[in-house]
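Sharing a structure with you now.
All protein chains but one are shown in place.
Now for subunit A:
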Amino acid sequence: MDFSNESRVLHRCSAQIGNLLLRSLWHLVHFIISICNFTLDIANVLESYLISSGLLGRYKSLHVAKLRYLAIVIESEGAYQTSKIIELLQWLEAVGVKHVCLYDNDGRSSGFSLSLGSLGILKKSKDFILENLDGAILFQDAHENNVLLDQQHMTLEFVSFSDGKEAVAKAANVLFMKYSKSGVTDQNQKEKIFTESQMSEALKTVGSGGPELDLLLVYGPARCHLGFPAWRIKYTEIVHMGLLKSMNYGSLIKAIYKFTMVRQNYGKCSFDLHYKL
């Protein structure tokens, strides 16, 4: 009896020691990773400084014309830092980016505060941002007034969470009305009923249309698009830029430069010997 009690106590102690050892190892591994990440961050800051000061020659000339539509995803806390956002937009304007789409994921529709909750922080700050950015106009206004998109000034778009999945549901109802009216319900239902262009039109009808984006910069703790409208980022390059409060010009230039060097084949294979992988 005593022996079995003793062995139970011994077993419990060894299990606790084992767990303690495992936890210590886990914390040690994470500590080492944090050190590595910190070292990488310092290297990135140094590189950004060199880029900003023009010492790295290859970043001096950017083929920014290739970047037609740029999106910026800002994590909720960063979205309140309006002055930082304006500074970022001024940098982009200086570089020559013509169309910027700003997104934060705070715009969830809620039964309680539908009108306020569905807008997103950036959408609510839209007027203030536009006032403080010389000459920038809303993308929607540019389209309505038939203003050429290759104009001198930047066009801005403000997108929120409600323009994502919720907009797709609204667009689905637009398509459903077409489906109901078309009589296609009687036809062979194995064939495709809707096309991607019909979907794009339906999204435009519900006010959530827009061009597909070339590059998406994420300002937040992790690389995640936070629910950006899926229809517009199918083939978009998604780059993590770190926190908005730590943003710097050099990293922005580097991200745009890397984008201009990318060549997409959109799933196709080219057997051209000059194809750059």
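Here are some notes:
Keep in mind that, in the parts below, a residue touches a chain if its C-beta (ideal position, glycine included) is under 8 Å from a C-beta of that chain, and two chains touch if they have at least 3 such contacts; residues count from 1.
Rule of thumb we're sticking to: contacts and distances are computed from a predicted model.
For the chain of the complex excluded from view, the name given in UniProt is "Alkyl transferase" [choices: "Cytoplasmic tRNA 2-thiolation protein 2", "Mediator of RNA polymerase II transcription subunit 21", "Alkyl transferase" or "Nuclear cap-binding protein subunit 1"].
Touch with the chain omitted from the figure is made, among A:62, A:95, A:138 or A:168, by A:168. Listed here are the subunit A residues that touch the chain not shown: 22-23, 25-26, 29-30, 33-34, 37, 76, 105, 108, 161, 164-166, 168-173, 175-177, 179-181, 185, 189-190, 192-196, 199, 221-227, 230-231, 233-240, 262, 264, 266-269, 271, 277.
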